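Input: one structure, supplied below.
One protein chain omitted, others in place.
The letters A, B and C name the chains in turn, as written, and every chain counts its residues from 1.
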Amino acid sequence: MDFILSVPAIVVGLFAAAVLAYLLTKANKILGALITVLGSGAALAAMLMLKGDINSVQSLGALGFKLTDYGWFFSVLMLLIFFSVSFFNLYWMKKIIHPAAYNFLYLVALAGTVGAFTAKDFIGLFIFWETIVWASMFIIPFGKSRNASVVYYAFSAFGSLSMLFGILYLYSKTGSFDIQYVLEQASMNTTYALVAFITIGIAGLVKIGVFPFHLWLPKAHGNAPDTFSPILSGGLVKAGGFAAFLAVIVMPSYKVFASNALFLGRELAMPVPNYILVFLGAVSIVVGTLMAIKSEDFKKLIAYSSVANGGYIIIGIAIADSLSVGGAFMHMFAHALASAAAFLSAAAVVHRTGTTKMSELGGLIHRMPLTYLVYLIAIISMAGIPPMSGFISKWMLFQSMIGKGMVFTAAAAFFGSIGSFLYVFRPLSAVFLGQLSPKHESVKEAPFLMQVPMIGLSLLTLLFGVFPNIVLRFISDILKTAGLDGLTLNGLVISGTNGQLNPSLVSLIFGIGFFIALIIFIIHPKSRKVDLMDTYTASEFIYTPELLHYSYAFYAPFERLYENAPSTEKWYAALIKKIEEAGQLVSYTFFNNKPRIIVFWMVCAVIALLWGGSL
Amino acid sequence: MNTSFIILLIAVPLGAAFLSVLVKKLGKYFLGAAIGFNLAASGILAYDYVSPVIYEIGGFKPPYGISLVLDEYSLLGILLLNVVFALIAIMACKYIKKYEVVLSVALAALNGVILTGDLFNLFVFMEISAIAAYILTTMNKNIKYTFNYLVLGTLGSGLLLFGIAVIYNMFGSLNIMDIQNRMAIISYPVAGALVLPLALIFTGLSVEAKLLPFSGWARGVLKDSNSLVGTLIVSAFSAAVLLAFGRLIDSLFVMSDSLLIVFTVVTVGTLILAEIAAFSKKNLREILLFSSIAQSGLVVALFLQGLKSAALLVLINNVISKMILFTLAAKIGEDNGTDKLEDLKGVFLKNKVLGFGFTAAAMSLIGLPLFFGFIAKANVLVSLFEANNIWLPMVILIVSVIEGAYVVRMLTTLWNTGEEGELAKAEDAKQYKLTNKVRLTIIITIAAIAIVAAGILPLLQMNDWFNFDILSFLTDGLGGV
Amino acid sequence: MITGILTGFGILLFAFVWQTSLDGINRKIVGRFQKRIGPKWYQQFRDIFKALSKTGVTHGWVFDFGVMMALGGIMATVMFLPVVGYSAFPGMDNFFIFVYLLAVGMLGMAMSSVGSGNPLAGIGVMRALTQMVGYEVPFMIVILGIIFGHNTSSLSELAAIQQASGIMTWNLVKMPIGTVVAYISLLGMLGKKPFETFIAPAEIASGPMVEYGGKQLGMLMIMHEFATFIEVTLFVTLFLGGATTLFGFIAKYFVVYILASLISNALARFKIDQVIKFYYKVPITLAIVQALMVVFLGWGV
Partner (left out) sequence: MDNTVEKQENIRKGWDGISRFFRANSIWMLMYCTGCCAIELPQAMTSRYDMERLGMGPMATPRQADVLLITGYLSLKTLRRIIYAYEQMSTPKYLVAFGPCTLNGGIYYDSHAVINRLDQYLPIDVYIAGCMPKPEAVMNGFNDLIGMIKRKEANGWKKYEQNKDWYRKNQIQALGELRIKDEFHE
């Protein structure tokens, strides 16, 4: 195995490219951005070439790397997203306050991602994991909010430090950092397994943004620079799925905690800890959906939808049978592509119009038809409608949920699935359809190099929606190495527990249906083209397009039903307020510059010391 | 090895102080020479170090004479102290004028605090350094706070002296090693008898080490202090006191379980409360001073747990990064008339190099990987776990979330412009002043590179970097050069 | 494959002819209920073809494209339906395909109508989607019970299981609560009163349909017929045991559809928030009770 083409080489190369990008950006901004394109592209190519080297082990100093098959899967996905998004960097150099730092951190985050997914040891995993956190923590404030970065860091730190706790605890018990070995050892002892499950699980939940840790997603994704939101939502969030996969499947929690507990006379479908994950996933589906429906901001809306989709992923992993985990992997894949594409189209809109507030936009389909199509394909996939890849994963997850008879979880999932129609339609309607505002009359389509990744991601979404078995075969192999059964794939057909699906056939029939409709359309008289403002207004004369555009508080009647519901955001805000107040209390009590009071405290403390010590 | 360097570390600055009093005009040079000598001497001592040396002043054998101890621990201490002291003095040399004598005395006293092997001597050096600190804080032009410091400091040293007196009464000796030996052969249970003196010594040292609730002076003294005084107190003074604290805990503190618990409650309480207080603050220096208090609490807590090496790593990390952070914070505060966070948006836009230094130090402080702080943090946690301690890691990790939050808030605000909800734009940056940048830039860059290098190299070079003993590393790594 | 597609076309044709005729018959019956004579039974054909023959307006490409997507998606869905034992693609008539492929059509129509730029269309689509959240969730929970109980999600297999021993194995008998819930959901799906909020001609000028005239309107009317066919057939297949003979199918279909229509004519319209509140109070509770009965008690399996 030569070092030139190996995982450590990719990681080191990306770090080197990051430094190079920093220096070049100082000279020429576009050149620096180009390095991000080339760097991530080269890394993607290298990683694809490494497919044959799965299970190879290398090391870089004290850091070990092991290319597992699921690590490869995640790495390729991340590299794909980073590569696609990097094209947008070319156009964002002028809009970002620190372009050089941005390019540098972009590639550092990528290096961290690859490193985290291919680390052999837990400690390497943690190092790279934190590297992603601090790299993105500096990029986020380049966008609209400084506070968002603090929120992001606080949540991420909570997750990753929880993981660190688990890692070190297990190290002190097993004497090793090796992921495979440690998890194997942990699985033999319920206490260790529980610690591993909770700590690594929390890291995953925080990263993927599952309730109650979902708050950072809308904050960070909604306010990050427009080019970085797709990275966060499409890419980095999926690292949470990786951690959850480690805790639930690789360990594997579903065997360790297996019990024969009965509930209403029926054996539980999975151990109680897994049920907790499922419960959190279900809650986050509902919360994410409701909050997404409520959002007035394009990016915030997609961010909340990531919360809901994170819920599906967690549920899929926690159910831990081959269909559900396969579905979760497929969902990560599909959602990564779709949400990256959706955020990219949002970025394209921002690039041309400068706003993400949906009520200020409208009718952009007449100016940016391609961006519209990209967004359309992305949301079709996100809502789980054929023939896009999101449908496949949702189908698999539903199969599994119903097969296990999980009524309440499935109810939440159904709600999220139907609710997703609501929220994905909203930007479609408010941003792209409806009346074109006069101030956007001269808006142009996104520039060519921005179109390239958008089209690429859309085509991939479509391709893997029509022929999902390309991915599912690999996922099946992952499941087999993880000790689950493989998926039942037969040619183009996927078999579930209670039915089978032929996505290619569905797509074909949809094509035929569309073709018939097209013929019906063509043979009938041609329609008269009229202006957008020439609409039915009960014959009233209206000349202001903005007034004819229905976009603000779109689902007002529905929102009213839950406007007084308890809010996690308020809870966190109150928590922070309380901590600050406690801090002020400490400050006023002990640091008030009145010697007599401090002497009083000192005397109290000495007495306490003596009394306590002499007990 | 020439052991006389050990005493010269104290004697030369002291001499410089006397000379400065005599020839005021040349005070600057005397101070410079003393600092230079101390740097060189500690370098030579480290280079030649083979095994612990006990230097007896005047040739009187302990316990009768005064002895200075140079082992790995104090070697590390003097290296750290003299380097930090020198760097601070160079960075903030414009404030040195008129204070050369005090600084020289402080240097001597701090070296003494670290090196001394004698309890009473420790008290003396502590007192001298504290007096130097009182005088230095008069630079802040707010006598009320200095007075406050003076009252509390005196009270603290009184308690310390009282504690030492009780010890002397019990063991008839002031030499630490001698007391240790005598403890071993004593017939009654030591721990029970030591409650009073230990509590008194703990309290006395806590005043200087800034543990809650004994550190009421810190906020007033530090929140408006300049880059010389503030930085010296949060890094150099704090390092020396904590090292002395560590040595006493290591050698003298034979604690009953309940006393250990009480001490731990005080230190861990300091850690938690000070971090929370730092979180609630909006001014750079105030944030940093509370952070410094919290770190002191952590270091003492680790010493109490018997984790000397981990405590030293945290101490080093804290001293170096606080030096950078506080210098810059004070500098920014002085030059712009405010160190309020929201008035300093985008201050690093025009001062990128300083910004990088600040960032590296801040990230090291919160223990992010690829910075030295992570190595320290990992060591702390590993050794705590190996000592079967679960709850302290939990506290440390939860507290470091809070710590991270305020540090990140600081960093994001200082690097970026724009109101909340608006895009950060370079054009929005205010014109900030930062004078005398050259020296600052060079030193901070070097220190920042050192932090990053110390964060990355162990990962690549050492297989057990998460579990290494800094003291034996010092002898193996440096002594064997 | 080819025979499958041809069968699909056959089902398509049957669906169109039968449902459109039934719509005319339905209008006649409603007329008789209102003491009117009512139109001819083929009136619906006349309306559709008239609309197709007219010259309407278009508001841009998405206005046309959405209509084609809507009709295409719905037709594709119909082609998967098993009718009277005929199934274009045996084994592939998975329940979820119907739910989500139907959504393609709905999405197309929503897109097209909002693409007209008329705010009333936007309001209509908002109401339609909101109502969808209301009726789909209880419906899917009931279906979950059925699929779990019979361990298959294939419609034709579900029908075959129910046909095992006459009326007693129908889900109507075995899961009566679920059937009621599903029927209430069916009313919402069909847009019958009281769940007609998203059309509301007197309030928002027929909502999504507001800008359509000419062939687009005609195509959407065809789509509406197909959608009705899918929804009613789903109900017949899932709860009334499907049908082995054409007559049986027609009879069951007739009863289900006309009953819905009659209920519709006897009731007034809900406001949209009332719709949601209603669905999330009564039907969803009943649906969960039904699903729990199936899953935990094994009743109705």
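Going forward, a residue touches a chain if its C-beta (ideal position, glycine included) is under 8 Å from a C-beta of that chain, and two chains touch if they have at least 3 such contacts.
Computed from a predicted model, the values in this text were never measured in an experiment.
J.: Where does the absent chain touch, in terms of which shown chains it meets?
T.: By the stated touch criterion, the chain not on view contacts A, C.
J.: Out of C:212, C:226 or C:279, point to the residue that touches the absent chain in the complete complex.
T.: Counting the whole complex, the residue in contact with the absent chain is C:212.
J.: Can you name the residues of chain A that touch the chain not displayed here?
T.: With respect to the unshown chain, the touching residues of chain A are 534, 536, 539-544, 547.
J.: Which parts of chain C are in contact with the chain that was left out?
T.: 27, 31, 34-40, 43, 46-47, 49-50, 53-57, 201-202, 205-206, 209-214, 217
One rule holds in what follows: only the chains that are shown with their structure count from here on.
J.: Make each chain a node and each touching pair an edge, then name the shape: line, ring, star, complete, other.
T.: Shape = line; chains linked end to end, path left open.
J.: Could you put a whole-Å number on the gap between the CA centroids of chain B and chain C?
T.: 75
J.: Measure off the straight-line distance from the CA centroid of chain A to the CA centroid of chain C, and report it in whole Å.
T.: Once rounded, the distance between the two centres reads 35 Å.
J.: So, what's the distance in Å between the C-alpha centres of chain B and chain A?
T.: 42
J.: Pull out every residue in chain C that's touching 2 or more other chains.
T.: As it turns out, chain C has no residue touching two or more other chains.
J.: Touching at least two other chains at once: which residues of chain B meet that condition?
T.: In chain B, no residue touches two or more other chains.
J.: So in the complex, the part of chain B that touches chain A is made up of which residues?
T.: 144-145, 147-148, 151-152, 155, 159, 192, 195-196, 198-200, 202-203, 207, 212-220, 255-256, 258-259, 261-263, 265-266, 273-274, 276-281, 290, 346, 349, 363, 368-370, 374, 378, 381-382, 385-386, 388, 390, 393-394, 397-398, 400-402, 404-405, 408-409, 411-413, 415-418, 420-426, 458-463, 465-466
J.: Which residues of chain A touch chain C in the complex?
T.: Contacts found on chain A: 263-266, 363, 365-366, 369, 372, 376, 380, 383-386, 391, 394-395, 398-399, 401-403, 405, 407-408, 410-411, 414-415, 418-419, 421-422, 425, 428-429, 433-435, 496-502, 505-506, 509-518, 520-521, 524-530, 532-538, 545, 548-551, 554-555, 557-558, 560-561.
J.: Using the touch rule from the top, collect the residues of chain C that touch chain A in their complex.
T.: Contacts found on chain C: 5, 8, 52-62, 64, 67-77, 79-80, 89, 91-92, 94-97, 100-101, 103-104, 106-107, 110-111, 114-120, 122-123, 125-127, 129-130, 132-133, 136-137, 140-141, 144-145, 147-148, 151-154, 205, 210-211, 214-216, 218-219, 222, 271-273, 276-277, 284, 288, 291-292, 294-297.
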